[in-house]
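Structure in C-alpha cells, see below.
Of the protein chains in this complex, one is absent; all others appear in place.
Each chain carries a letter (A, B and C) given by its place in the written order, and its residues are counted from 1.
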Amino acid sequence: MPGNSFGTLFRVTTWGESHGRAIGAVIDGCPPGIPLSAEMIQKDLERRRPGKGGATSPRKEPDRVEIMSGTFRPDGCEHDLTTGTPISLVIFNRDARSTSYDHIRDVFRPGHGDLTYQAKYGIRDYRGGGRASARETAARVAAGAVAARLLSLHSIDVVAYTVALGGIEAGSRDLRVIGENRLFCPDNEAAARMEERIAEVRARGDTLGGIVEIRAVCPPGLGEPVFDKLDAELARALMSIGAVKGVEIGAGFRAAAMLGSENNDPISPAGFMGNNAGGILAGISNGEHLVVRVAVKPIPSIHKEQKTVNSANEPVTIRVGGRHDISAIPRIVPVCEAMVRLTLADHLLRQLAIAGSRERQPQERGGDAA
Amino acid sequence: MPGNSFGTLFRVTTWGESHGRAIGAVIDGCPPGIPLSAEMIQKDLERRRPGKGGATSPRKEPDRVEIMSGTFRPDGCEHDLTTGTPISLVIFNRDARSTSYDHIRDVFRPGHGDLTYQAKYGIRDYRGGGRASARETAARVAAGAVAARLLSLHSIDVVAYTVALGGIEAGSRDLRVIGENRLFCPDNEAAARMEERIAEVRARGDTLGGIVEIRAVCPPGLGEPVFDKLDAELARALMSIGAVKGVEIGAGFRAAAMLGSENNDPISPAGFMGNNAGGILAGISNGEHLVVRVAVKPIPSIHKEQKTVNSANEPVTIRVGGRHDISAIPRIVPVCEAMVRLTLADHLLRQLAIAGSRERQPQERGGDAA
Amino acid sequence: MPGNSFGTLFRVTTWGESHGRAIGAVIDGCPPGIPLSAEMIQKDLERRRPGKGGATSPRKEPDRVEIMSGTFRPDGCEHDLTTGTPISLVIFNRDARSTSYDHIRDVFRPGHGDLTYQAKYGIRDYRGGGRASARETAARVAAGAVAARLLSLHSIDVVAYTVALGGIEAGSRDLRVIGENRLFCPDNEAAARMEERIAEVRARGDTLGGIVEIRAVCPPGLGEPVFDKLDAELARALMSIGAVKGVEIGAGFRAAAMLGSENNDPISPAGFMGNNAGGILAGISNGEHLVVRVAVKPIPSIHKEQKTVNSANEPVTIRVGGRHDISAIPRIVPVCEAMVRLTLADHLLRQLAIAGSRERQPQERGGDAA
Partner (left out) sequence: MPGNSFGTLFRVTTWGESHGRAIGAVIDGCPPGIPLSAEMIQKDLERRRPGKGGATSPRKEPDRVEIMSGTFRPDGCEHDLTTGTPISLVIFNRDARSTSYDHIRDVFRPGHGDLTYQAKYGIRDYRGGGRASARETAARVAAGAVAARLLSLHSIDVVAYTVALGGIEAGSRDLRVIGENRLFCPDNEAAARMEERIAEVRARGDTLGGIVEIRAVCPPGLGEPVFDKLDAELARALMSIGAVKGVEIGAGFRAAAMLGSENNDPISPAGFMGNNAGGILAGISNGEHLVVRVAVKPIPSIHKEQKTVNSANEPVTIRVGGRHDISAIPRIVPVCEAMVRLTLADHLLRQLAIAGSRERQPQERGGDAA
C-alpha cells in the first residue's frame, strides 16, 4: 500500500499540500449510526490552531472543515448520522501565501524534508513544505475527531498533554489543569516557566522541543499479536508525526535500567498494582491506562543562519524567515490524541470482529477460564 | 489484516507456538534470482541461540531451519535461487518439555501475556507462553536472513549491538569489537562489567533490561510519507518485539531538550554535517546512517515470589522456576537486526516501483532539480 | 480493509453519494513526474455523460472535476506534474433534486441496493440510491484517467466497446468505428439496430442489458500468482461495477465446451497463434491482447409496476418514475475502461518493483533461459 493511509478496518487516507487548494481526509470503515457534524470536528481543529499558545506563530489559519459525504439525517432524527460509507472531510486552504516561499525553491532547508522528497520523487512542491508540512496534521485531527465519536460509545477516552518543553519538565500530572494553560500542561507552575523559556528562545530566533504524554482509558483485549501489537501500532502512529523522534510505552526507556522484580506489575483481584507496562502486555491492552510518551524535536525553521546546499549541491547559507512557531508544542498535542484515537478505533473494530464470532461458539470449549 | 504479517511488498507471516510442533515463516514477495540456502539462514539463527551469552539460559535449542518452498536450482547453477514464489521456512520444536508448564495453567504470570491473551481470545496455549513466547522471534530472524540477501545486492547493511545492560552503558561505539564479547557490545570493557552485573543479578534470581542500538547503511529515498514514514515503520517493527518498550531515532528523546539550532544537521556538498536526524528526514532516508535505539525491559520470568491472580481472580503468589535468561540481551540483538532488515527490504521494493516508473517518463518534467 | 479502495500500489479510494455535496477519488501511489491536468481527466468524464447516447436520460450532469492536491508545476515546465503525493479529485454535485426521491424513502426498489444497504448498515441515504448510485462510477472514471497517463508512458492501451445490447450482437469488431456511433459499438449496422431496440423498449417503459468487451495492449509479466492473478484482479475490478453480473476472459464460457486441443493457443517464434487465453496464462499476461467481456444487467429502474415491500415489510407496488437511462450501456463503457486501467496501473507498479530488484542481481543466476 502507498503510505497515505492508516488503519485496517477504521482506515483514514489524508491528502493535500500546505499551499495547494485544500487538504482533507477520507475515513473508510466508520460504523453507521453515529451522530456526526462538522461542528463536532471543528472543536478539535480549534485546539491545534496557531495563535492559541505562546509557542505558536500569529498566522491566521481559520481551518473550516466540511463533510462532503458519509452522513445522512433520516426523517425524525435530530442529528446527521454516519451511514457506513466513506466520510470525506475537506479543509480549504485560505491563508496561503505562495510568494513567500520562492526563495527556498532551490535550497534544501536543514531539518526539513526538502532534500529527501527531491531524492525520492525527483520533484517537490516546495511551497511551505508541500506535503511534508505540519499542516497535513489538521486532516489527522479532523479524522481523529470522528474516531473519538466511535470510541466514546465504547467508553474509550484519550487525552494528551505536555510533560516537558525546552528542558523544563512538568512536576505533576494534574490532568484537571490541562485546560488552564496554553501549553496543555498538567502543571500550571511548570507551564509558566515553559512560557518564559519560549519567550527567551523566541528572542534568539531559535526553537524548542519537548515531550508529550498520552493517556487512554481502554478496555482489555485490544491489539493483534504479533506484528500489530497495540504498542507497535501506537509507536508507528505517533512516529508518523513529523516532529516525533521517539516513542515509549509505560516505563519506556527507564525500564532498561530496572530489575525484573521492579518492572513487573503485580496483579491483584482488583487489577494491576502498578503500570510500568503502560497498559499493554504482549501487545494486548490489559485494562489499565495506556500511557505513551513521545519526544518532539525542536522546529527546524529557525531565524538563524544555517549551512546547507542548493539544488546544484553548492554550499549556501539560509536563514528561514516568516512567521513560524517556536515549538511544535502545543499544536502537536491534539495531533497525538488524534493518532492514538485512530489507532484505538481501528483495533476496537478488529477486536469486535473476533468478539462477535466468539458469541456463536459451542459451549463445550472450556478454555475460557477467566 | 490480522496481525501476524509484516510488510507490504516484502511480506512475512510468522506462525507457531513455543511448545507446538514447529514455528515458521512464509515470505511472500521476495524477488527472484537471489542465491539462498538453509545454511545462509542458519548462520543468523545461531546468533540468537541460548547458551551463547552469559545472560542466556543453558537450555539447548538447536534450531534447524528448513526451506520448504520458493527456491530452485536451475541446471548449471551452483546455488539454489529464489523463484519469486513464497519462501516457506520451518523450524521444528525439539526441546520443548510441556510438563514443566502445567503449574502456570491457571495463573497469570506478571509481566507476561497470559492475562491479556485470555482476555482477548478466551483461550490460550499456556505452554511456555504459547504464541507470546520469545521463541516466535526465531522465525523473524530466519526471515530477516532472507531479507539480508536481497539488501546486500543493494549495498544495504544492518548491524545491531548492545549499548546498555543493567544500567551499565557502553562508553564507545567501536563496531569492530562487537564480535569479541558475548553481548554484542561495541565496548569490551563495558561488556565485562555487564557480565559481572549479570552474574550478580542471576544470583539474586532477578533479571535485567538494557538498550540496543541499530545502525544501517541505507541509500536516500526509502520511506513512504505520510503514515508509512521510514521512522514510523521502524518504530512499529521494533516495538513489535515483545520486550521492547521504547524506540528512538537519531538524537531521539535527547532532541526534546535541544534547541533547533543544535538539533538541525547542517548540509554540505559532501553530505550532512551531523546526524541528529538518525538518517531520516520527513520520513524518508537521507543517505546518512540510520540510527535507532530500543529500550529492552527486563525479562519478566524471575525466581522471586510475585503477587498475581489465578483464573478465578483469586490472589495467589507465583515463583517462576525453570531455566530462563537473565536478560533478553543479547538474544534480542539479531532480532532487532532482522526487524530492521525486513523493514528496509520492504521499503526498498516500494521505492523500486516508484523509481522504475520514473525511468520511462518524458524528459520535459524539469522538476528534477537535484 | 474497508471496501472503498482499490489497488495495492496504485491505490484509489472513492467517496460520495449521489445526492450529497460531492463525489471524489483519492489516488495514492501515482508515480511522480507525470503531466496531469483537470482537462485531461475531464475528457474521459465527458464520455460517460448522460445525454450522449440514445440509451441515456436527458438529465443534465455537467461533471466538472477539480484536482485538489498532488500536482505541481515546477518553474519552466509547461504542465502540472504529479508529485508522488496523493491526488485528490472532487466533482461537486450540481443537478441533484432530492425532493424527487422522497417517495422511495420507505420502499425497497427491486433490483436496487435499498434493502441490502438497510440490512447491512441499519441506515441508508435513500436519495438517488446514495452510495450505491451509478454516479459513484464518475469517480472511477476520473481516477482511471490518471491511470491512463501512467499507462501511456509504458505503451499500455485500453479500449472498451459494446458487443451486445438488448440481445442484438455486434457482428464485427472494427474498432475504428467505435467513435462513429453513440453506443461505442464496433459495428455501425448493429449499432443502428440497437438504437431501434432502445426506442422500442423505452416506449414500453422497460430497460435493456448487454455485453461490453474490453481489449488491452499489455506487456508480458503483469499479474501476481496465485490469488492476485491478473484475470482474478480484472474479474474483481469489473464485477465491482454495480450492473455487471458476469466476467469472462478470452474464450471464457465458450472454453467450457471446447477440447483441450481446440482451446490451447499454439506458440510460434512470432508469438501466440490464437488468443483463447485472452492474453493471460497462469494469471500472468503473455503479451497478447487482453480480452475481457462483461455481462451488463438491464437497469432496474423501470416505469412498470413492480411488487415489493416497504420498510415495515408490508407488500406494496412501486413504479419508478423520473428520468432514467434505458441501459447502463453506453455509459458503462468508459467505466469498464477505467477499471481495467486501474488494475493494469497497479500491476505495472507491482511488476516494476520485481523488475527493479532483478537488475541488481548477480550474473550467475543462469535461470533466465529466455
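The criterion applied here is as follows: a contact is a pair of C-beta atoms (placed from the backbone, for glycine too) under 8 Å apart; a residue touches a chain by one contact, two chains touch by 3 or more.
All values derive from a computational prediction rather than experimental measurement.
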item	value
Selected residue (touches chain absent from view) among A:38, A:177, A:316 or A:354	A:354
Of C:70, C:86 or C:298, the residue in touch with the unshown chain	C:298
Contact set of subunit C toward the excluded chain (per top definition)	1-6, 8, 14, 106, 108, 110-113, 115-124, 131-132, 136, 164, 166-167, 201, 206-211, 220-221, 223-229, 231-240, 242, 245-269, 273, 277-278, 280-287, 295-302, 304, 306-309, 311, 313-315, 351, 354, 358, 365, 367-370
Interface with the unshown chain - residue positions in subunit B	1-5, 8-9, 11, 13-17, 20-24, 26, 28-29, 32-33, 66-70, 72, 74-75, 81, 83-88, 90, 105, 120-125, 130-131
Interface with the unshown chain - residue positions in subunit A	1, 8-9, 31-35, 72, 74-79, 81, 84-85, 150, 153-154, 225, 348-350, 352-358, 360-362, 364-369
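As a convention for this text, only the chains that are shown with their structure count from here on.
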item	value
Most distant chain from subunit C, judged by the mean position of its C-alpha atoms	B
Gap in Å, rounded to a whole number, between the CA centres of subunit B and subunit A	26
For subunit B paired with subunit C, centre-to-centre distance based on mean C-alpha positions, whole Å	43
Distance between the centres, which are taken as Cα means, of subunit C and subunit A, whole angstrom	37
Junction residues of subunit A - those touching two or more other chains	1-5, 8, 14, 120-124, 131
